[in-house]
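The complex appears here minus one protein chain, its other protein chains still in place.
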Amino acid sequence: MVDSSRSLHQRHTRAIGQKAGLPPGTLVHVGEQHMERTNIHRIQYDAERFHEERELSPEACFPIPPDQGVTWIRVCGLHQVEAVEAVGKALNLHPLLLEDILNTGQRPKAEDYGDTLFLVMKAHALDAESGEIVTEQVSLVLAKDLVVTFHEKENGLLRPVLERLRTGHARIRRLGADYLAYVILDAVVDRHFVVLEQLGEQLGGLDDELMKEPDSRTLQRIHRLRSELIYLRKSVWPLREAVSTLERNETGLIMDATQIYLRDAYDHTARAIDTLETYRDVVAGMMEIYMSVISNRINEVMKVLTVFASIFIPLTFLVGVYGMNFEHMPELHMRYGYFYLWGFMFAATGGMLYYFRRKKWL
Amino acid sequence: MVDSSRSLHQRHTRAIGQKAGLPPGTLVHVGEQHMERTNIHRIQYDAERFHEERELSPEACFPIPPDQGVTWIRVCGLHQVEAVEAVGKALNLHPLLLEDILNTGQRPKAEDYGDTLFLVMKAHALDAESGEIVTEQVSLVLAKDLVVTFHEKENGLLRPVLERLRTGHARIRRLGADYLAYVILDAVVDRHFVVLEQLGEQLGGLDDELMKEPDSRTLQRIHRLRSELIYLRKSVWPLREAVSTLERNETGLIMDATQIYLRDAYDHTARAIDTLETYRDVVAGMMEIYMSVISNRINEVMKVLTVFASIFIPLTFLVGVYGMNFEHMPELHMRYGYFYLWGFMFAATGGMLYYFRRKKWL
Amino acid sequence: MVDSSRSLHQRHTRAIGQKAGLPPGTLVHVGEQHMERTNIHRIQYDAERFHEERELSPEACFPIPPDQGVTWIRVCGLHQVEAVEAVGKALNLHPLLLEDILNTGQRPKAEDYGDTLFLVMKAHALDAESGEIVTEQVSLVLAKDLVVTFHEKENGLLRPVLERLRTGHARIRRLGADYLAYVILDAVVDRHFVVLEQLGEQLGGLDDELMKEPDSRTLQRIHRLRSELIYLRKSVWPLREAVSTLERNETGLIMDATQIYLRDAYDHTARAIDTLETYRDVVAGMMEIYMSVISNRINEVMKVLTVFASIFIPLTFLVGVYGMNFEHMPELHMRYGYFYLWGFMFAATGGMLYYFRRKKWL
Amino acid sequence: MVDSSRSLHQRHTRAIGQKAGLPPGTLVHVGEQHMERTNIHRIQYDAERFHEERELSPEACFPIPPDQGVTWIRVCGLHQVEAVEAVGKALNLHPLLLEDILNTGQRPKAEDYGDTLFLVMKAHALDAESGEIVTEQVSLVLAKDLVVTFHEKENGLLRPVLERLRTGHARIRRLGADYLAYVILDAVVDRHFVVLEQLGEQLGGLDDELMKEPDSRTLQRIHRLRSELIYLRKSVWPLREAVSTLERNETGLIMDATQIYLRDAYDHTARAIDTLETYRDVVAGMMEIYMSVISNRINEVMKVLTVFASIFIPLTFLVGVYGMNFEHMPELHMRYGYFYLWGFMFAATGGMLYYFRRKKWL
Partner (left out) sequence: MVDSSRSLHQRHTRAIGQKAGLPPGTLVHVGEQHMERTNIHRIQYDAERFHEERELSPEACFPIPPDQGVTWIRVCGLHQVEAVEAVGKALNLHPLLLEDILNTGQRPKAEDYGDTLFLVMKAHALDAESGEIVTEQVSLVLAKDLVVTFHEKENGLLRPVLERLRTGHARIRRLGADYLAYVILDAVVDRHFVVLEQLGEQLGGLDDELMKEPDSRTLQRIHRLRSELIYLRKSVWPLREAVSTLERNETGLIMDATQIYLRDAYDHTARAIDTLETYRDVVAGMMEIYMSVISNRINEVMKVLTVFASIFIPLTFLVGVYGMNFEHMPELHMRYGYFYLWGFMFAATGGMLYYFRRKKWL
């Protein structure tokens, strides 16, 4: 529990300070190494043709064969800086853009470099085992008839997109590079809903727990869930902004037909934010409920203690009185003194029980 | 209690993640099935004529007979995707628009598709039995002389509108499709006030309870009410935005006379939001009051315990002293030792009671 | 206390949901009936002339005699819907405008109907007996040389304005209908300050109470005051917006000289909001202070209990030891055993008192 | 403490409601009387000349001798309404402007009256004795070659400005009325920093106290400081707005060279707001820390109590057992029974101490 809690901050913040002091535009990979070497896949298609080449080196990949419709280059694995740099050079990308691709601690953003559009996204997944959110940075460059995506590792995020491309009759084959870029964006945005749904289930579970039998582990779970939501929020809000920037770009790279799709993607990020904020409100309320439940319990325990103590402490005093060894204690010599005392004690106890009941402590 | 609490999250969030991985524009129904089959009603009217056909199939419904004034098509039941798709094709609606109609996890919004306006709304009702908010998605497409509404189920929401249409002399018969769209919007917005009024009554009841005799069920009720308000909020805020988008649309579908009505609808959503936010503030305050009341009680219980213990514990010690069996204890042999002791104990008790009273503990 | 607390929500929210299902523009009075029948007063004045007619019927009131300078029509009592409707017809007012006048659950707003300006305001007063805020809706229609005001009941709010009108030489007589409208608005805005001042006094009293001897009634008062502020806020914020809308209107009904006065009214509403928000912050702080004070007290009580118990419980054990009846207990037969024990007990008590004092518990 | 706490609200809110019901533009002094009679000082200067006249009557002050460079008229003491009115008439000021000058409950603001600019400011000072914030309203009218300032009392706020004017070679002598107005504004803004610095010192002291030995007086101090910050905030935020209004005015009264200085003043108010908000955040945190510290202490006290009670209560029971007077109790007759019992009791105590230590309660 504790270990994974620490890694929560580590998972989300990366080594954000390690690049300080280096000149701007210096290409350094910030993040973990997930693959042995950088793989490049090149896909070229139009409505009729589809051509795919895997595990290319940068040299083999460029120059791109012309007149092949839309080209999609996938670069998987970012730790081999020189490979990424070679791709950047071949495509004439701005050094700052390459720097952002390699530094996986970016916030989602869209930038307009005149003839290219640059988009940084965060793809989330909930790790099945640990229940933690795992984040991968996906960068996308859109140019004329060209989409380049950069991934930290080979993962299944875009497999459905690839499958649809391979299927000849899908709409995606008939449309341009801008539509492909949208489809990739849409895949990343949809991932948020998967994660949110899983978090929503955790929320429902916590709500049950809270009403039944909350204990200190409930508190830890609330704390974890809240922290996850805080970090998730950090990457969802800027994504909305980024999609909005895409929509309003003036490069001419995005066609009118695709604009409607982008508006839809914007709408989806807005929904994700709504859900996230709602969850945050709910979790904040849970914290207060938890505190109230604990206070309630202390109150319950206090009442029992008070009732016990208030009844028996005076009685104990009383029997102590008649345990004293004074020579002259008239009551001790009364015939039914012992039984009178029992009678008195029962009466006193009854009176106190009545009093406590009236005070609603029993 | 617990079950319905879980369903709170389920009711409000739907299966938001289940569509991830599908291509954009894929038509999948997200939501529960409420009806056996999809029903289509077609109403055509102008100031003089009124024509109504029920339970049509999509084939029978289209093409729409021309020159019949305003046409209103009601599609009830969304799980038969092919029926909805047929309607969409007949009316030439954008695939994304159809996708939004079928996915009942939408947030309220208005979208401008050039020659059509698209409006998604959420109609709320408080279930009489469970006291829970039940939500239904209502989608509306406004085109020239045409309104199409999509409902999850056959319900009474728009019955009053139908009744007025059937009555020949109502104003609604003399005005166009845009006014009909407004009237439907107005019916949905007014529903918010019904729900808010009921929640307001719950609020008043809780306030009473809080001042009288709050217990852990009060806490659960506050928690429930707050959660309901949080989820309700999620659908009211975007509705205001949507109405504002409608007002500012540039399709020419909405005439000037109807603009004033839209402004009124906007005003109503603003009032609903005001009321909702006010309730949220009040409920947040209740939570704090609850905590204070519990703390107050702990304090009360503590005081009683302390008074009892502080008085009797020293006395018990004292009688213990004279219960000891030392051979040489001069007090035991005093003539009135026992009575002196009682005198001393009464005096001590009186002094302590005085002290506690001065400290306001009694 | 409890009853008035419930009525707090009732007073402020009115029956907001009761109109759902009715066609837009349906005239229904929402609110309490304060008067037996609707009274109409007609005042006409210019710098030289002043003419006043009381208790007119709608038929007698209209048409308005022409060329009499500025006309002010006061309609008091809104439950006679037909009377209000007759006024509306005579003045050719929009149905939605009339609907808003009759529905006393409106939020303050200003609307531009082309040739008329419509203003809804809330006049507040603190009921002398119950200390509760009483709210009345005042609607105002400004047209060329005409002001119409609608009141829920005959009340003293505008008496000073009437008095000034009757006095011949007041500035108000020389200026137009727009200035009259402003003067009425100003009277309503000033009412906020009266209420705020009274709430401020309550606040000061609560602050004293909090520092002296807060108890559960203090808590109830804080809760009440906070609720009042929350509801008051709901009607002050939109008023500022409404005044701003008035200022920026383009009907030409408001002359430049009056603009400066409107700016002043805007400034006043801004001040009212500032004061309100400040009070809200102060009250929020009070809640926390209250909690701290209670916690402090629990702490105090705990300390006393702990000191008592910690001192006497061990001593009681000790005297219990020497009350045992073992045959062989050497101490019991010592010559000064009893006195040694007392000595030891005094020493132990002294040591513990010293320890507690060092721990700052005494 | 309590008295000054009440006066906190009184000091900051003035009698805000007392003007309700009076016609707009009625001149009534709202505030305390600080001086016996209203004093008017007139200063005229340019780069070469400097002429100063003190304690003038309104009649002696006007008309202003022409061609004397910049004229600065200081009006000290506002309770003599007729004197202020005479100044207003001589300068042809708008009645609303005069009303604002006399009503010392204004919020800071800047208003453009075409040929004059009107500025209301709040000058703060921390009273040396009571440690309370004392507020004075300073109003300023800027016209062509003329600055008029209105003060509640003769005070030292502008003495440094006067001194600089008297010194012949200061920059202020070479610049126009707009620069003089800026210098006065700057003096008022700088006052905020003096007060903020003193509050910052209080904050530092409180922070120390909180970490060392917080008690209920600490709580009162936090409460006071927070209230002071809340009220201070009420006058700093609008001041920034006012300075911004000045900067953007279109009267031509403020020359380009002075614009840069106004931007600097704007920057200073922004800094004051930053500092204020930071303090507010810090104080809010302190409140929570205080609560935690109290909870911690309750916990500490509880532990001691529990340890004592848990150890001695069972032992007391045990010795009670052997104090019973049954005829047949074998242990009592054992040779070393008494010592065995002591042995057992030591062992039990040791075991419990070990248990508590493992639970970290000791």
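In this document, chain identifiers A, B, C and D correspond to the written order of the chains, with residue numbering beginning at 1 in each.
Definition applied: a residue touches a chain if its C-beta (ideal position, glycine included) is under 8 Å from a C-beta of that chain, and two chains touch if they have at least 3 such contacts.
Keep in mind the model is a prediction, meaning the values are calculated, not measured.
Asks: Taking the entire complex into account, which one of A:A170, A:I260, A:M291 or A:A348 touches the absent chain?
Replies: Final answer for the missing-chain contact: A:M291.
Asks: Footprint of the hidden chain on chain D, which residues?
Replies: 160, 164, 170-172, 182-183, 186-187, 190-191, 193-198, 200, 203-204, 207-208, 211-212, 260-261, 263-264, 267, 270-271, 274-275, 278, 281-282, 285, 288-289, 291-293, 295-296, 298-299, 302-303, 305-306, 309-310, 313-314, 316-317, 320-321, 323-329, 360-361
Asks: For chain A, which positions touch the chain that isn't shown here?
Replies: 1-2, 5-6, 8-10, 12-13, 15-25, 94, 96, 100, 105-107, 109, 111, 113, 213, 216, 219-220, 223, 226-227, 230-231, 233-234, 238, 287, 290-291, 294-295, 297-298, 301-302, 304-305, 308-309, 312-313, 315-316, 319-320, 322-325, 329, 331-333, 335-338, 341
To be clear about the criterion, only the chains that are shown with their structure count from here on.
Asks: As a teaching exercise, work out the groups of chains that remain connected by touching when chain C is ignored.
Replies: A, B | D
Asks: Pick same or different for copies chain B and chain C, depending on whether their interface residues overlap by over half.
Replies: different
Asks: Computing the C-alpha centre of each chain, which chain sits at the greatest distance from chain B?
Replies: Looking at centroid distances, D is the chain farthest away.
Asks: So the centre of each chain is just the mean of its C-alpha atoms; given that, what is the distance between chain C and chain D in Å?
Replies: 26
Asks: Hey, how far is the Cα centre of chain A from the one of chain C, in Å?
Replies: Chain A and chain C have C-alpha centres separated by 41 Å.
Asks: Specify, in ascending order, the residues of chain D that touch 2 or more different other chains.
Replies: Where chain D meets two or more other chains at a single residue, that happens at 323.
Asks: Make each chain a node and each touching pair an edge, then name the shape: line, ring, star, complete, other.
Replies: Basically the chains just string along in a line.
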